[in-house]
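This is the structure I have questions about; it appears just below.
What you see is the complex with one protein chain gone and the rest in place.
Note that the chains are named A and B in the order they appear, and that numbering of residues resets to 1 at the start of each chain.
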Amino acid sequence: MRYFLRRLMHGTFLLVGVSILTFLFSTLAPGNYFDEMRLNPQISPETVAALRAQYQLDRPLPARYGRWVNALLHGDMGFSFAYNSPVAPLLWVRARNTLLLTVTATLIAWALALPLGIWSATTLGRLPDRAISGATAALLVIPDLVLAIGVLILAVRSGWFPAGGMTSAAVEGLSPVQRLRDLAWHMELPVLALVLSALPILVRHVRAAMAEVLDAPFLRAAASHGIPRRTLLYWYALRAAANPLISLFGFSVGALLSGSLLVEVVMSWPGLGPLLLEAILARDLYVVIGGVLCSTVFLVTGNFFADVLIYWADPRIRGRADA
Amino acid sequence: MMHRGGWKRWLIALAVLHGIIGCAGFFAPYDPAEQDRERPYLPPMKIRMVDTAGHFHFRPFFYGVHLGDGTFDQFEESTDQVVPLQFLVSGARYRLLGLMPCQKHLFGAPASRIYLLGSDAYGRDQLSRILYGGQISLLSGLLGAGLTLFFGLLIGAAAGFFGGWKDGLLMRVAELFMALPWLYLLLALRAFLPLSVSPLRAFFLIIVVIGAVGWARPARLVRGVVLSAKERDYVRAARGFGAKNGYLLRRHILPETSSVILTQAAILVPQFVLAEMTLSFLGLGVPEPVPTWGSLLASLQQYSVLVSYWWMYLPALAIVPFFLGYLGLASALQQDASTGKIEKAASGVRQ
Partner (left out) sequence: MSMARLSTFGRWLSCSLLLAGAGIASPPADGFPPQASSSEELLTLPGEIGKPGGRLIVSLRAEPKTLNPLTAADAPSQEVILGAMQADLVHINRATQLTEPALAKSWRVSPDGLQYTLTLRKGLRFSDGQPFDANDLLFTFRVYLDENVHATQRDQLIVGGKPITVRKLDEQTVVFQLAKTYGAGERLFDGLAILPRHLLEKPYSEGKLAQTWTLATPANQWAGLGPFRLKEYVPGQKLVLERNPYYWKKDTKGNRLPYLDEVVFLFVSNADAQVLRFQSGETDLISRLGAENFSVLSRQQKGYSMSDAGPGLEYNFLFFNLNEPGEKTSPDLARKMKWFHETKFRQAISQAIDREAIVRLVYQGRGAALWGPVTPGNHRWGDASIPHPPRSLEKARALLKEAGFTWTTAPDGRPTLVDSDSKPVEFSILTSSTNADRTKMATLIQDDLKQLGIPAQVVPTEFRSLLDRVTQTREYEACVLGLVSFDADPTAETNVWLSSGGRHLWNPSQAHPATAWEAEIDKLMEQQLVAPSFEPRKKLFDRVQEILAENQPMIFLASPDILAGAKNSIGNFHPAVLEPYVLWNVEQLYFKDASGNARP
């Protein structure tokens, strides 16, 4: 129990620190939304100043921060100047879109990485292992920016895939099944890009973790009991190798909101990434803070989740922690 | 059986690659900022040995180009204009490795202009831009990694060596930095800092920003090493003999961190080159007319370029050999470190 409380406090401290940091950063920037209004000939400076005061941009910093934290605890994440709407609904919609991509990609990546890594570990040094290692090395060598652009080029040149976006225009008149198919069609390429960039690292870690476990004596003992190979691998060996993998999984969960920024921007997927970029460029203060906080929450939660999993899965940690 | 020192091969390969980029002035036929307003978006020129009449030429040559009638960007070869390729020509002035003023280029065509990899929107030679662009991107990565490792070493060593509340505080701050999604932090930092006037200042600003983001992980690794090194017998013995902290650090502890630092360097440099490329790609990097690999790719964000001018994809491939080299180096170093440990342990047991 103490273990959990400690990790929880830890996480909270991180969140508070992050919120202060991001709030401070975003106030450094000059210029704001109302400058665009100033360039509109029909609006006088007095009108702009009045609207500015209405949005309270001229109060001192600590006051604004205090206000903001208070509002946050009531579920209000502030107001977006650029979108003229409260930040929270904006973020949820975008975060949902991002999660759609990243959850799918993470599941597929892990579903592929586990068998591939295990296969690689069991055939260490032989052809399958060499082929897989070669492929992962080749993928690792391609940075995600290049991967994302490559995927976009594929979409544009082949015409088989939509070159961006989440839905087609005429999505209204379609049945739910057709809408799902349309969504899946749009998701194929971004998910592919995300899986390809995540896969090599995962496969390597699984391979490394499994390779270490595979010559453990307890496995040989279990094998001599006549336990079938697949059970051996997945139930015994994998669990022993789980520790580093669970941390990695926690990290995967943590990166669910933030890892896809480049892919989203390149493929025009309406997720959190492009929103954040736009907000940064538009000096839309509360959206930036909201977005960074959101993804940090995920990261912290992911790590916490990993800690919980390790605690549950690994008796060694349990023993140490509760001591 | 693992070869010790396999990393040396990777290092040599990397040195050659960096050397080419470092001597970009020699390999590139033109100044990267030189515009040719008559030839925007020219496709790569074909080097030929045999002309359209079937005659073989000893000296490789290419055809001049002219604009197709009524079009803006459809170029055709002028088969009557044979322009020979010359080697070791005198061309635009440059400074070799930033020091020696030079004028010789590997190849060129004094009478006309040769575009081996095509031209961009202003008619600038893509090959030259890719070579010079590598200088900025790689330098950013190297300097950024250097800065990060310096901070990481400093903070990690301080945390591990002094321990206590200082350790706790430093590690908490490190976790704070690790908790932030690095790309988001990078963007936010960059965008909120003033965009400088000169490319030079922008360049250094980016290095500082990149370096400031990534120190946390190396710091933790260094701390780990320092913590274990601190407890070694010979260190305690030396302390018992009255050795000061500075001596201990310099002589015994910091050298232990060298393998971690080197491995981290091999991992971080490509990441930081990528960070610079990402920043430049998103428009937050070094401004015009200085080319970097990221800003060369930025034009691909326009649909019209993506669809019409395939040679603009090529800068994406430029980084791949470097990534390969660094990754190979990193894994070779890691293998070395683990074999080294095994051998050390084995030799310890034998004794």
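Everything below uses one rule, namely that a contact is a pair of C-beta atoms (placed from the backbone, for glycine too) under 8 Å apart; a residue touches a chain by one contact, two chains touch by 3 or more.
Keep in mind it's a predicted model, so treat the numbers as computed, not measured.
Chemist: Touching the hidden chain in the complete assembly: which of B:121, B:238 or B:320 does that?
Modeler: From the options B:121, B:238 or B:320, the contact with the absent chain belongs to B:121.
Chemist: Given the full complex, what residues of chain A touch the hidden partner chain?
Modeler: 29-33, 35-45, 47, 50-51, 83-85, 89, 93, 162-165, 167-171, 173-175, 182, 268, 270, 281-283
Chemist: Spell out, residue by residue, where the missing chain touches chain B.
Modeler: Touch with the absent chain occurs at residues 33, 35, 37, 40, 72-73, 93, 101, 121-122, 191, 195-199, 283, 287-289, 301-305, 307-308.
Rule of thumb we're sticking to: only the chains that are shown with their structure count from here on.
Chemist: Just the number, please: Cα centre separation of chain A and chain B in whole Å.
Modeler: 26
Chemist: State the interface residues of chain B toward chain A in the complex, per the touch definition above.
Modeler: Residue list for chain B touching chain A: 172, 175-176, 179-181, 183-185, 187-189, 191-193, 270, 274, 277-278, 281-282, 294, 297, 300-301, 303, 306-307, 313, 316-317, 319-320, 323-324, 327.
Chemist: Which bits of chain A are touching chain B when the two form their complex?
Modeler: 10, 13-14, 17-18, 21-22, 25-26, 28-29, 137, 140-146, 149-150, 152-153, 156-157, 163, 255, 257-259, 261-262, 265-266, 276-277, 280-281, 288, 291-292, 295-296, 299-300, 303
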